[in-house]
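Worksheet: one structure, shown below.
With one protein chain withheld, the remaining protein chains of the complex are depicted in position.
Labels for the chains are A and B, by order of writing; each one numbers its residues from 1.
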Amino acid sequence: MAEVERSVSDVARTTAVARARAQLSPRERIGRLLENEAVFGYLMVAPAILYILILVGYPFAIALWFTVSDATVSQPIGPFTGLTNLKFVLDDEVFKRALANTFVFTISSQLIQMVFGTMLAFLLLRHFRGRRLIRAIVMLPFTVPVAVGAIAWQWMLNPTYSVVNWVGAQLGFFPMLGGPNWLGEEQYAMISIIVVNVWRNLPFTAIVLTAGISSIPQEILEAASLDGAGWLTRWRKIMAPIIAPIIYIALLFSLVFTFTDMTVVWLLTKGSPVNSTHVIASYAFVTGVISGGLGRGAAMSLFLFPVLLVGALMLLRNLKARTLD
Amino acid sequence: MAAITIPRATHGRAFRLRRLRGNILFALALLPFVVFALFPVYWMFITTFKQVNDLYNLQDNPLTFNLAPTLEQVTYLFQQTNYATWAVNTVEVGAVVVAITLFVCIPAAYVLARMRFPGSTSLGIGIFLTYLVPPTLLFLPLSQIMVGLGLINTKWALAVVYPTFTIPFCTWLLMGFFKSIPREITEAARVDGCSRFGALFRVVLPVSVPGLLTIVIFAFTLVMQEYVYGLTFVSASDQKLITLGVVTDLIRGDIFYWGSLMAGALIVAIPVAFVYNLFMDTFVRGITGGSLK
Partner (left out) sequence: MATVRLEHIYKKFGDVIAVNDLSLEIRDEEFLVLVGPSGCGKTTALRMVAGLEEQTSGDIFIGDRLVNDVPPKDRDIAMVFQNYALYPHMDVTDNLSFGLKLWHVVRDEIKRRIEDAARMLGIDRLLQRKPRELSGGQRQRVALGRAIVREPKVFLMDEPLSNLDAKLRVQTRADLLKLHQRVKTTTIYVTHDQVEAMTMGDRIAVMRDGLLQQLDTPEGLYASPANLFVAGFIGSPPMNFFRGTVRQVDGQTMVDTGSVRVPLPPRVAGGAARAALGREVVYGIRPEDIEAQNGTGGWPVRANIEVVEYLGNEVQVHANVQGVTFVARLSPRAGARVGEDLPLSLHTERAHVFDAKTEDAISG
């Protein structure tokens, strides 16, 4: 009996809803639909998703296809060649060198940045007159466009007119006009590239650390020093663990950007002398864009992907953890 | 009323000496960082205004002007090179990129910050992760797509591609701004007679002007300084944007026009550096996905 009543009221209800809907003009009906949270939500993210799918997702798929095909600039839809490109790339001595360089540049600049970045962060945390100005100056390398910074360094390291060598000579490091050819000799060129990378990214590391450290509640540090914790203990046991997640993110980004960047190398050496300073990105550029070997170039770029993937996964974990609280 | 004299705190000699020593040590520690950061910019500056004979003279101190400063290089830059064209191109492409970025990011950031629908969190994270995808992974296929679209070797190729950087970054930056606006304001607007769209345009956007300004500036400065995609897609000089033009076209073969090169670089660098410095904290927050408060 009760069930019968219920189904009767259900019918009445459905007809009422149907009638209410039927009275709407098409325009009103679209309006109603847009008030639905999910419909509205998907509609609003659609442009972003489409843009990314078309200009990041789709090219990425093509890059994968290039890797397994003999695509060239003149014949972009080349025949399927399987792993030939990958094999070629792995046999290429210059590429192996570029792969090693990429790691050397990324890791050594990262380490140097962490050490000096921490020092700089603590210096910037101190209150002193003109702090804002000093901060702005110290941040300059990060705020100046990368390409502009790199070209300025190229001029500073110019084989003939190197101001670095002039200053070095004045300080007695090198004989006058006899300093190293910074960008022309392999060892020096690699050092130069690392220095410019550090120059560029040190401010970022420092500012992230400053922000992290200053976000630590002062009371915690005071409580710790009342408890008798020395400076090193406070850093190791309190500050470092609190800012660890921030450092982690900063490190991740800095790593990924340094790892995949070709601007510094390209503007300083273009891979010279004799292809000894290439990184993956710059060599892929030479192979794919300048020589037109799309397949091989793409296969090289693909070596960036595992690192990116790990970075993305680590970041994902961090982001998920944070969106949950 | 009689003035009450408060005895001025006097410190012992030892204390003052110790403090002085601390300050000197501090300055000495900071100095190398300042010199390291500033010198290349100083070097650009002095190169820009040196006479050619001064610039390539190995006998004199290169750190100062040995001959009178000159605007020769800057004039050369504007009169003999495409510098002015590059600047105009940059403004045009910048405007398009800003427009695309706003059009795409505002709605996405709004719903991702405010609404829960199936998959919304994953979509947000997905958008953010594309920020990690570097140009070097995509420049080969993208150049083919640009050939297909007939945009290769034109500045508009860049206008199409740059939003792939700005969209992830600006979406997350805006999400932070939108989250800080009380939800009830949009609800009040909807009860008052706005559609969901209406609430966004009439209430949320007017309140978020500083956030919108930040992403406009970010998008524009990105266009000013990008290099890799420019190098890949554009080789015609009159289609180049400013940074690319400066660092490629002022070098003919092995001959560098260092004076005008540095002049051009400096003119780009100053406004970008100034703006970045103003918005530094916001940008760093955006880069790190809001993990800095």
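Following the convention adopted for this analysis, a residue touches a chain if its C-beta (ideal position, glycine included) is under 8 Å from a C-beta of that chain, and two chains touch if they have at least 3 such contacts.
Please read these numbers as outputs of a predicted model, since none were measured by experiment.
Per the touch definition above, the residue from B:71, B:84 or B:188 contacting the chain not shown is B:188.
Per the touch definition above, the residue from B:30, B:93, B:203 or B:250 contacting the chain not shown is B:203. Taking the complete complex into account, residues 182, 184-185, 187-195, 198, 202-203, 206-207 of subunit B touch the chain not shown.
In the full complex, the hidden chain is touched by subunit A at residues 13, 16-17, 20-21, 31-32, 35, 37.
The rule is simple: only the chains that are shown with their structure count from here on.
If you average the Cα atoms of subunit A and of subunit B, the two centres end up 15 Å apart.
Contact residues on subunit B toward subunit A in their complex (touch as defined above): 26, 29-30, 33-34, 36-41, 43-44, 47, 55-56, 58, 61-63, 100, 103-105, 107-108, 110-112, 115-118, 120-121, 123-130, 132-145, 147, 160-161, 163-164, 167-168, 171, 195-197, 224-225, 227-228, 231-232, 243-244, 246-247, 256, 258, 261-262, 265-266, 268-269, 272-274, 276-277, 280-281, 284, 287-293. Interface of subunit A with subunit B (complex): residues 31, 34-35, 37-38, 40-45, 47-49, 51-52, 55-56, 58-60, 62-63, 66, 76, 116, 119-120, 123, 126, 128, 134, 136-153, 155-156, 158, 160-161, 163, 166-167, 177, 199, 202-204, 207-208, 211-212, 215, 245-246, 249-250, 253, 256-257, 260-263, 266-267, 280-281, 284-285, 288-289, 294, 297-298, 301-302, 304-305, 308, 311-312, 315-316, 318-320, 322-323.
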